[in-house]
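Shown here: the complex without one of its protein chains, the others still in place.
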């Protein structure tokens, strides 16, 4: 960490900071420039240090981190890409994985029918929500355990592994009895109680970026799970909140290559939430593949007009099958397969 | 709700939408303009309807809500201000309430000492964190139950009611044994499992606006608690995330008068998180009072340089006492007392 | 336009609004719902109407536009894509056009050398700044007219048409003597004096989206030029300002397919400004092509370390040539050529 003293900071101020750093057990590296004194803290486990406690000291103008605040999630920790195996489906390897299915599980028939359709189109993981985080308490909240059971039946019927959301520490055990991957939604990315509990499970975690989460925060949230002992974490870009209202969210395409550079964890892209408009899902899915995503999550509903949630951003099975075909040459163009 | 059809939408498209609305049990009001057809849905419990399911229909351009998606939280529901009584302290009444104390409870002595100091300066509620949501898993996570116990001892010593954060449904019972007010932090504003559970408790809830939460979302999150049966909710403006990096957050002063207009619930302002800089806490606290806040939450630490968290935005007890004196004439200037 | 009256608005309020609408020469369509009265304004040139003047009237809760506020820029105005011809290079047609070159023209030799290099790699338009909008008055401000002369010499030497920025109405005549395309930078997107003046020139205009410009505002700025009589406008996505600080800007990939849907004008993508990091330029350029961009603008500098501006986001000629090769299969995958 680097501490920049104010112009004209007194000798006693500088000494105060130096003394405090040394009390904490770190070594100091002092540079007296013409205009300002700069204090470097050397040999430090910087991710363990607090900037704020120095910023409040007399004579300090600002502090700057030299190193990233995460460790296990960083590319420095593992130069090799992490590949997560889910019942034989490898996420993070050369083949781009497609997870598809409805926003909510609405009935046994509906989810089994959809599972067959997306499998026929080439998807290899089935998604579907049983516990739904809805902004209104008056909206459909998901079928709960029945939804989980229907998902498991769809898995049996098709052989597709399943992914579904867990919203609370209370539900981890129940959801874990059914799901192959735990999904953490964008409103829970910084629900640290949930993240800590998921650090203790033995199943992969699919971690969505917060609604206005920073890339660094996403990696810090992954760090919570990783530091708990669960190394099977995938990171999902799902659009961020910006001032632009023409689309529901702004899909942050930059995040894909940047996350691949900063971290060894697999990166998934969710163009449905990233746009909120079904007619943009196709172009953005192609863009995500071209930019290097490891997987896609795509909402597919047999009859979007009658969907109980997120119909506006769901594809019909026909449109999904067409998109899968269009994605193949794009994947090939960047040396991948889909 | 209003549904705007595309220019040149076909007759069959319009009929399809009308049929769907009628299936759902609502009445239709049709306006055929020169350029477009507009479909109004009448007599509806609009907060129960989904815009997305119409937006996906053939020929539909966009939909617009006429009414607010919340009900119990709205000013229409209660023209009278809700006043919450906490052991004799009235929040939402003519007197502006000041909640003060450290970010984290660090020890028994520290919290009792701070409680005496803030009481002497005029604060009437003691705050302090026992369970701390920290962005890094390597940072201090709070003293847990010991912290709660120390807070209760500080209450006994001073008579000040206490407020502390609850991060998980698992902890509600434990935290509820000690606290007078449940605080929901900015990262949990849309943790719906937690909100639902807090709808069932019999103690007031202090609900922070999300890190980049919309005003409407804050009111919807309040609606979760209210619709669960707990009508004692206060709303807290604590700064929002914007592109501006000169301050930690952007304190949304507009939210104060707007929330008072839209809702009957008390509004609290948190200038420490709203700025992230202790030297801005004073001016922003004054501004919040001038704009009509019902209460202030202010971080006070006996030695901010040695705080285990959020030192950079905490006041010393001396600065806090000085600020309390400066706030008095501002409150008087807008017809309030502090 | 639709005007929603407040719950419990008085009869006189409704009549007041109706009267005002009729005074303005429009017809009214009244819907009295159970909860609220809604007033539709029919047959209107809606882009000529002001929402604000109704919002201030007694009893009005809010107003909503039914139609887009732009006309000439909209897809409704021309279902056929606009193709702009620049000395034989067609922008907006099946072939994706690449404009490349340095941020600033630094010398005669440098721009001619770069022009040869980018031409060899497959670019068909040369870019380079002679008048530079710099955030600091102490930074290099461009070579001015000498820069324009050098650009023209590079055009002569290579046959590549040129594009350069115009910052002020004062400079239009001078810049117009040299350039083939007028570039309007992100800080001037809403410089209406400049836009009006460019509506009168007979050369194409390359209009960048504002630093935090909305898609609708970009189209409204285009409307200024189009309504002045110049129909040769191309729209450039160059990243928007968001809260994310890991990249300089957030490239709004959603804007590409959305602009193609809303407008007939050609869409250009600028991945250098959209990311601010040269190592992200390649993946984002590929993503832009996959998402449907008509053209790319890419910063290329013979020696980025010594660039007088924007070195951090410039490619070397070698990296640029490699990228051009990698873009070919991506373009082919979406049915285009590059």
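We just call them A, B and C in the order they show up, numbering each chain from 1.
Keep this in mind: a residue touches a chain if its C-beta (ideal position, glycine included) is under 8 Å from a C-beta of that chain, and two chains touch if they have at least 3 such contacts.
The shown structure was predicted, so the numbers you read here are calculated from the model rather than taken from an experiment.
Using the touch definition from the top, which of B:17, B:57, B:288 or B:307 touches the missing chain?
B:288
Among B:8, B:229 or B:329, which residue is in touch with the absent chain?
The one listed residue touching the chain not shown is B:329.
From the listed residues C:182, C:251, C:278 or C:320, report the one that touches the chain absent from this view.
C:278
Even though one chain is hidden, which residues of subunit C still touch it in the full complex?
20, 47-48, 50-53, 55-57, 69-70, 133-139, 167-171, 187-188, 190-194, 196, 210-212, 217, 220, 223-224, 227-228, 241, 278, 304-314
For the chain that got dropped from the picture, name the residues of subunit A it touches.
So the residues of subunit A touching the unseen chain are 2, 4, 7, 29, 31, 33-36, 38, 40, 42-43, 64, 66-67, 76, 212, 241-243, 245.
Residue-wise, where is subunit B in contact with the chain that is not depicted?
Its contact residues with the unshown chain are 212, 214-216, 240, 242-247, 250-258, 261, 274-275, 277, 279-280, 283-284, 286-292, 326, 329-330, 332-334.
Quick note on the criterion: only the chains that are shown with their structure count from here on.
Any idea what the CA-fit rotation angle from subunit B to subunit C is, to the nearest 5 degrees?
180
Average the C-alpha coordinates of each chain, average all protein C-alpha coordinates together, and give the chain whose average is closest to the overall one.
Minimum centroid-to-centroid distance belongs to A.
So what's the Cα centroid distance for subunit A and subunit C, whole Å?
It comes to 31 Å between the two C-alpha centres.
Report, in whole Å, the distance between the mean C-alpha point of subunit B and the mean C-alpha point of subunit C.
Chain centroid spacing, subunit B to subunit C, equals 38 Å.
For subunit A and subunit B, let me know how many angstrom lie between their CA-based centres, rounded off.
26
Any chance you could list the residues of subunit B touching two or more other chains?
212, 241 - these are the residues of subunit B that touch more than one other chain.
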